[in-house]
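Only one protein chain is missing; all other protein chains are in place.
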Amino acid sequence: MPQSPRYAYLGPAGTFTEAALLALPEGGEVEAVPHPSVPAAFDAVRSGECDAAVAAMESSVEGAVTATIDELANGEPLMIERELLLPVSFALLVRPGTPLEQVKTVASHPVAEPQCRRWLGRHLPEARWETAASNAEAAKQVRDGTFDGALAGAFTAARYGLEVLAEGIHDNEGAQTRFVVVTRPGPPAAPTGQDKTSITVGLRDNHPGELMEILEEFAGRGVNLCRIESRPTGEAMGKYYFFIDCEGHIADERVGEALLGLRRNSARLRFLGSYPRADRQAPVIRPGTTDAEFAEARDWLAAVRDGNR
Amino acid sequence: MPQSPRYAYLGPAGTFTEAALLALPEGGEVEAVPHPSVPAAFDAVRSGECDAAVAAMESSVEGAVTATIDELANGEPLMIERELLLPVSFALLVRPGTPLEQVKTVASHPVAEPQCRRWLGRHLPEARWETAASNAEAAKQVRDGTFDGALAGAFTAARYGLEVLAEGIHDNEGAQTRFVVVTRPGPPAAPTGQDKTSITVGLRDNHPGELMEILEEFAGRGVNLCRIESRPTGEAMGKYYFFIDCEGHIADERVGEALLGLRRNSARLRFLGSYPRADRQAPVIRPGTTDAEFAEARDWLAAVRDGNR
Amino acid sequence: MPQSPRYAYLGPAGTFTEAALLALPEGGEVEAVPHPSVPAAFDAVRSGECDAAVAAMESSVEGAVTATIDELANGEPLMIERELLLPVSFALLVRPGTPLEQVKTVASHPVAEPQCRRWLGRHLPEARWETAASNAEAAKQVRDGTFDGALAGAFTAARYGLEVLAEGIHDNEGAQTRFVVVTRPGPPAAPTGQDKTSITVGLRDNHPGELMEILEEFAGRGVNLCRIESRPTGEAMGKYYFFIDCEGHIADERVGEALLGLRRNSARLRFLGSYPRADRQAPVIRPGTTDAEFAEARDWLAAVRDGNR
Partner (left out) sequence: MPQSPRYAYLGPAGTFTEAALLALPEGGEVEAVPHPSVPAAFDAVRSGECDAAVAAMESSVEGAVTATIDELANGEPLMIERELLLPVSFALLVRPGTPLEQVKTVASHPVAEPQCRRWLGRHLPEARWETAASNAEAAKQVRDGTFDGALAGAFTAARYGLEVLAEGIHDNEGAQTRFVVVTRPGPPAAPTGQDKTSITVGLRDNHPGELMEILEEFAGRGVNLCRIESRPTGEAMGKYYFFIDCEGHIADERVGEALLGLRRNSARLRFLGSYPRADRQAPVIRPGTTDAEFAEARDWLAAVRDGNR
């Protein structure tokens, strides 16, 4: 009997990451394997113990999930195979029967608290907030009686025998989290026409304007950036590398040539994957940058080099 | 009798931020007022309750302290008046007499754990790590018996009646944290010749290449960037603003003209301060960008506009 | 009795330049003073002997009139006060009564012949072409019997007692010549909203990309170029200076700041004048580059430098 694929995630059960994993098309059929940290989840993929890992990449409110970024940039190579966007919706979870006025302590992952601050200020101005390693961990500690309430997804309640006392308590309508599915390196996902490419790249010698030159490698070929994130290299204060998402697929000529430029003119370039955009937005392709135009130009150059005009 | 100035910081007593505050020249004479969060510390300055706040801005290992950045960018305006760099050195704090083999749980702020991971793996492979709101809070919880060890500065031990079991246990030699002293807006610090200017700036309409155009406002005037940090605006996934440190002082002509360009060509520009660089590094001033050359050019233009050549 | 103003031009009487001079609003009231060369005409202005000079600047067919450009760039400073565009229309002038089949030699300024080549090939395939110092000079030599036909404006015929044998014989429909009115330096013409600014500028040290940096001084401030002409400095093969026409007036903030940038970052910048465009085309002003936005930005910077936000 064939084994189910195994997917690693940041546990314990009941986290948003688990919800993301379950939201995948194959979510119902894979074995979800919780890990205590993103590096641990990724290591499970590297070692072959798991087939993929699901990890939060970015919050529209709190920004980059740096543990994910740094691990993709610095750890043994992995590949982003897919991304998905999940709306963020927080609930206040309590032990069954607890009324609002008895909630004196509220626990959550540090990312959750600022997203619910306005609601908390209005409805629980006296409650003390406590940090937890994950929202699911907070729920577990509510179950165990350590705290009175947990900020977590409503779906977490059932896992720990809790009750949803209030739903949709996050301040920011439309907040989303972006998750990625990470695998061992291999051929990138097939192009769909609405793709994104992720890389990390460093400066070669930190000369003035070097970051602009890196951006020009994209701009000069009509490749738009979706996002650029600077991260410390860890070597010294003031040394950074960049995590960049750009429009398009590595199979696209314009993206390929931009990467060639980076390969020649930057340091520690790492290709992290080309994959369909979760928002299905198609790129605006500037005239002169289609694959057909690249091919035509290449034919022309070959002919001219041979002396035919 | 005149009151001592009051400086807010991220407490409780014993944090690295308090250590930074005490390391200021006036550290011994000010009243250090702990606050539960960076926003709370900043609010104390805004309200006039405190005269200044000290906050961590950036770690050479973990990167930006986003709470500080976002609060400076989005909260009621404040000004960075100074920065300082502190070496980061972690110790393992325990209740007096605890031997290493009895340390089963170790607590710390989430930023501390990754910086000591290698040491922990080698010396306490079995210990479980627990998150705490600050390293000082972890120390307090060790004192109270909740946990066995805390990752914190050695200086924290005395505050909570603890003992330093191991010192210098961070993996990364030379790690530093950058702190800023924040005040209500006012005239910037006087230029010293080794200054830095901090701003936040947003894109106007997110057209392709707009970030490059922003960088070109600096590069075109010979102003080098020290750092660029992208942060979500919170409006939607994929919308960012940028936190930028550049070389030079707002009183410098070249910096002034770059800011004029940003003011005209970007959105939500906020000047956060010009202040002496903690690393005392003087900028390389490109020919054609000295104040004298700006002044000469302006004289020339005025004469030419008047018809004198 | 007040004297008429005196305008120098490239003579003798009957040249296109004289026609341009006469086409000026004041053309009927000035004394037109012919000179044997552009430098001589300009010297007459410099010495005060004439009040202005009219000179051809550019042909839509033959390109720059380098004598005019080089003299403006290298001679004692003068100022372009106005420009005008004249359609170019060539006629074949002969002694009265000469039939086409008796035209064995045709003379003209070297610029005229290529513009009539197709007509000549069709109607006078056997005729020999001879060079003359100007088209009017050619007409004079036809009168004197040296040649049989002259390529010149139809208006030249009367001056030399010649007859127009064929009109509109130039190959290129819509050909135009651009003339400038040049005076001693003074305040530039008042802005009209459809202005042009002319400068010459050199490279400082000929480093790679230096020309691009010069163009960026314009582009970065939203100032479009109308034209760029490279000319040898005369020092050595491969050394050039540039003659540039840009949109806008030196009184415009964006043009002024671009010139400031050039003044600081280039060599031998010379302002040659801001004057109304002959084609009345208004510039497209990029958002962020209006005078009002410059003024607002400057107010903002002044306030921020003073500590007010």
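As written, the chain order gives the labels A, B and C, with residue 1 at the start of each chain.
Everything below uses one rule, namely that a residue touches a chain if its C-beta (ideal position, glycine included) is under 8 Å from a C-beta of that chain, and two chains touch if they have at least 3 such contacts.
Just so you know, these numbers come straight off a predicted model, no measurement behind them.
**Q** Quick check: which displayed chains does the absent chain contact?
**A** Counting the whole assembly, the omitted chain is in touch with A, C.
**Q** From the list C:33, C:100, C:164 or C:228, which touches the chain that is not on show?
**A** C:228
**Q** Among C:133, C:181, C:199 or C:304, which residue is in contact with the omitted chain in the full complex?
**A** Touching the chain that is not displayed is residue C:133.
**Q** Touching the absent chain: which residues on subunit A qualify?
**A** Residues touching the hidden chain, for subunit A, are 77, 185-188, 204, 216-217, 220, 250-251, 256-257, 259-261, 263-265, 271, 287-289, 293-294, 296-298, 300-301, 304-309.
**Q** What is the set of subunit C residues that contact the non-displayed chain in the whole complex?
**A** Listed in rising order, the touching residues are 58-63, 66-67, 85, 110, 114, 130-133, 172, 174-176, 178, 208-209, 211-212, 215-216, 219, 222, 224-232, 234-240, 279, 284, 286.
The criterion applied here is as follows: only the chains that are shown with their structure count from here on.
**Q** Name the graph shape formed by the protein chains and their touching pairs; answer line, ring, star, complete or other.
**A** line
**Q** How many angstrom lie between the CA centroids of subunit B and subunit C, rounded to a whole number?
**A** The mean C-alpha positions of subunit B and subunit C differ by 58 Å.
**Q** Rounded to the nearest whole Å, what is the centre-to-centre distance of subunit A and subunit B, using the mean of the C-alpha atoms as each centre?
**A** 25
**Q** Quick one: which residues in subunit A touch 2 or more of the other chains?
**A** none
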